[in-house]
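Here the complex is missing one protein chain, while the rest keep their positions.
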Amino acid sequence: MTNAIEINDLHVTIAGSHILQGVSLIVPSGGVTAILGRNGVGKTTTLRAILGLVASSGQIKVFDHEVSSWPTHRIVRLGIGYVPEDRDVFSGLTVEENLRLAESGAEVQYDEVFSLFPELKKRGRQRAGTLSGGQQQMLSIARALLNNRPLLLVDEPSKGLAPKIVGEFAGVLERAAEHSTVLLVEQNLSVVKRLAQRIVVLDHGEVVHRGEARDLDDPTLVRQLLGVTGAA
Amino acid sequence: MNIFLVLTFSGVALGAIYFLAASGLSLIYGLMDVLNFAHGLFMTLGAYAGYEVATRLPSSLGAPTLIVLAIIGATLGGGLAAGITELVLIRPLYGKPISQILITIGLDLAVVGLLMGGFGSTALQIPVPLWLIEPTHIGGVFIPNANFLAIGGGAVVLLGLEWFLSRTRYGIIIRAGVENREMVRALGIDVGRAFTLVFVIGGAMAGLAGILYTIVFTGDLVSPSQGDSLLIFAFIVVVIGGLGSIRGSAVAALVVALLQEYTSFYIGGHSGWAQIGDLSTVLLLAVVLELRPRGLFGRVA
Partner (left out) sequence: MRWPSRRIGLLVGGAFLALFIVVPFIGLHVPWVLPGTLDIVNSTGTLEVLALCFMFAGVAVGYDMMFGYTGLMSLGPVLFFATGTYVFDIALTRWEWALLPALLLTLGVSLALAVVLGAVALRVHGIAFAMVTLAFAQAFYFLVESNPHNLTAGDTGLSLSYTRLPSFLSGAVSNTRNLYWIALAFLVIAYAVVWLVTESVTGRVFVAIRENERRLDVLGVRPFRFKLVSFVVSSLIATGGGVVYILVIGTAVPSVVASTTVTLSILIMVVLGGAGTRWGAVVGAMVYVYLQQYLDKVGAEPSFTRLPAVLRVPLSEPQFLLGAIFVLFVLFAPGGIASLVVRHRSRRALGAPALSSLIRKV
């Protein structure tokens, strides 16, 4: 098995707008592949299409299974952990209940997760809706790491967080990437440079660049693709 | 004062029945976005299942045993009907909430029609033990014992439901699903099973509500469209309580039922005001929607 994900000519239309217009990309096994792009170009939609959360046409292969017609839970059970863009912890459930819900199978690594985020152990009985944004992100990442899954889809883990905690999360993902494949959507270039080996840039629902993470060292390319200056 | 106490007891009994009907509706709506018009049908079917049990089993079992079996039969009947409905009619229409609503409307129409054909549109009598008809003397007034049966039934189900939702894995899945169904799927959980389960639980509670309503309020008579006339109040309770909230349903059920009992006695006696009890529930709904559009216990989205 060489590729964790292979996407070929993926189209998504939501309520009359053609959001993904033929995205093709490959996520090789191991390491971190990052998806970049301006706001609203379809990064989140790409992850959601992989998970079968939005209707799409085209080919999606996860671990060599053609999954585009599968229901979400079946795709996820191939071994995917998902950290959604807006954390999406269940705010009416306690931290413990949130984690319990994420349990699947026997290999549940509570010890590892709690050693990464001791805060969560302390706050087991607290309702997730009352956690701070950073704590909710911990819970969301913990949920994805709980089952030791071979593939992680992580959507903007740094969104709205202080630089210090962003660094912590980057460290956690770095360790996770040692034994899992990570597909990371991220706007923060320094995080991408630190974690990713490969990058894919989207614009207006299409892939406009595929390459190595070190391409981001070229300021003209960065400005051209992302409309920002390289110094992040 | 005495009358007030009598009204309060019968209001709480009615509230218990509204709660049984509304909490299932509310869970189904909260989890699946299905406005289940067949819920009244499940109540009716429960009552008919109870009637069948009570009249077909040998009367030598004794009236108390028979009524207990009838209540169990009603609960199972409602749950079974709801489970089949979910698997056969709702499931093929996932992702089409309007079609799901429409199909429950069609189902209700069809099966109520069938009941009218099969059992006749006149009401049938369920035999009940004498004890249920007799009153108990409390605080200077006589309270029909049937009221206690409904109140007890409602309380037991409320506690059981709270336990189930907070302690079991499926309960947690249901609560999480009410909040964010997609994310539950994205954790690798087959929400479809929770859908069926919620329908079965909701249908069982509706069946129980159906037979309790028969015993407490219709003089033990069962008729084909009795559930549909309860359904409208169950809808009102669900909206007032907040869609998807069990506690909201419980509180709203009591408030609505008591309001209905008090107003229909104290105001409804005057000519031209006969329907004030029913009308007041809709007025309450309008007020609640004006002040808190998400209902009493509805979460702020």
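Order of writing sets the labels: A and B. Residues in every chain begin at 1.
Heads up, the rule we're going with is that a residue touches a chain if its C-beta (ideal position, glycine included) is under 8 Å from a C-beta of that chain, and two chains touch if they have at least 3 such contacts.
Keep in mind that what you see is a predicted model, and the values were worked out from it rather than measured.
Across B:110, B:133 or B:156, the residue that sits in touch with the chain not pictured is B:110.
Touching the chain that is not shown, out of B:239, B:253 or B:296: B:239 (per the contact rule at the top).
Considering B:8, B:55, B:99 or B:180, the position touching the chain not shown turns out to be B:99 (whole complex). Check B:62, B:118, B:135 or B:269 against the missing chain and you find that the one touching it is B:118. Residue positions on chain B in contact with the hidden chain: 29, 33, 35, 37, 89, 92-93, 96-99, 101-103, 105-114, 116-118, 232, 235-236, 238-239, 243, 272-276, 278-279, 282-283, 285-286, 289, 293, in rising order. Along chain A, the points of touch with the absent chain fall at residues 15-17.
Heads up, the rule we're going with is that only the chains that are shown with their structure count from here on.
Chain centres here are Cα averages; for chain A and chain B they lie 43 Å apart. Across the interface of their complex, chain A is touched by residues 169, 172-173, 175-176, 179-180, 182-192, 299 of chain B. Of all residues in chain A, those touching chain B in their complex are 51, 53, 71-73, 76-77, 80, 82, 84, 88, 90-93, 97, 100-102, 104, 143.
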